[in-house]
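Some chains have been omitted; the remaining ones sit where they do in the full complex.
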Amino acid sequence: MTEKRSAVVLGVGPEKGLGASLAKRFANEGLHVFIAGRSEDKLEQVARTLRLNGGSVTPVVADGSVEHDVIHLFESIEVNGYIVDIAACTVDSNISMPLLETEIETFTQLWTQNCLVGFLFGREAVKAMLKQHRGTLFFTGATASLRAKPPFTSFAAAKAGLRALAQGMAREFSPQGIHVVHVVIDGVIDGERARQHFPKFVEAKGKDGLLQREAIADSYWAVHCQHPSAWTHELDLRPYKEPF
Amino acid sequence: MTEKRSAVVLGVGPEKGLGASLAKRFANEGLHVFIAGRSEDKLEQVARTLRLNGGSVTPVVADGSVEHDVIHLFESIEVNGYIVDIAACTVDSNISMPLLETEIETFTQLWTQNCLVGFLFGREAVKAMLKQHRGTLFFTGATASLRAKPPFTSFAAAKAGLRALAQGMAREFSPQGIHVVHVVIDGVIDGERARQHFPKFVEAKGKDGLLQREAIADSYWAVHCQHPSAWTHELDLRPYKEPF
């Protein structure tokens, strides 16, 4: 009997978003893909496209900050007999705001979306992976994971927490065969979000001034394929002309 | 008319704790001290001792994770006509736990106690300090602020968030005259908590193997006294024989 291998991507939204592009790549590599996100419409659209490309996919409506949803997501995978080769958390919620105007709800929401989601998803992913003694768990970070700059202080506080979570999990679970990876996306991803919210910025950056989603997916895949004797825990991804 | 100058310390608990020792030092330097914490009994005991030493002190029962309490704390200071020279956040809540056994409540509570408290306290402190265009705001960090090691991953995720908050606030408010400081306590503080919870560890460490609270207070005071042309944002404090 062949293993039924899968990847699960949390944070799948618009078709032109990082989550969808990772899912597409994993599907192209022959994995069944569980795509999870809050919008059923968007998930269905991404699922349709993946299937047209020959991919095998299961959409699961889930809010990564709701424990029950995350547990249910991984139960669905197990119930269907799938092994989780890859679990990628791409949820990312950013708000630019002077600190004195930041309300407790905003500070809490940013932490919930960026860090608590990572905790719930990571914990459940590892539980699944430990059964098979292997698997790659990706957390998607940002420039702010390493440096807190106003007006992104609240976002940075959340992302720094996520980074520490990833680091602690790597130390705890690597020896058990789970590859925990923190990817620092140091720049703007070329996708629907950027093109809708700051089209002029996108235009000014020009070709390759924004991270191409397929290029990001290449590196996720390459890191997943690393031999356990030489695993990467953290890497940055940055457009060649991005100042840093 | 003379300015009524004060310090406010959040996280004052047992008399042999960091909060009380900072309050004592600030009182010795002639500042009126507002001490805040959750236990009225403990606050009263610390207040009595400070007064016996000639200090001027106001205890304020407050839970740093409750927005209303923190706002009320700073209102009490203002209503009484005090200027805030120093605001020190010393709340610190730590739990050692394997990640897979960590419940969402624990992960959230650690963040609430260590990071959200810092946000609320820091925000309100800066609002008060900006009126006078000066003041020193201290955040108390830990070894885990810089490195996430199991079984302290959840604690580290919270403390890393606090550190990013402090860094972002320093960048935002230093140019307006607010000195924001992040102190990395890299070791165990000699106090009631350590002596109660791990007495053997305390004994094994021996003299000066634990951070003396008065020694910590010395450095807080020295940093507060720094000239604005040469401010420290981050410093570590570590017993001389602590491995790092």
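We just call them A and B in the order they show up, numbering each chain from 1.
Throughout what follows, a residue touches a chain if its C-beta (ideal position, glycine included) is under 8 Å from a C-beta of that chain, and two chains touch if they have at least 3 such contacts.
Note that the structure is a prediction, hence the values are computed from the model and not measured.
Here 2 copies sit in place, and the number of copies making up the whole complex of this structure is 4.
As a working rule, only the chains that are shown with their structure count from here on.
Rotation angle, chain A onto chain B, C-alpha superposition: 180 degrees, expressed as a multiple of 5. Separating the CA-averaged centres of chain A and chain B is a span of 34 Å. The touching residues of chain A, counted against chain B in their complex, run 67, 98-100, 102, 104, 107-108, 111, 115-116, 119-120, 122-123, 126-127, 144, 147-154, 156-169, 171-173.
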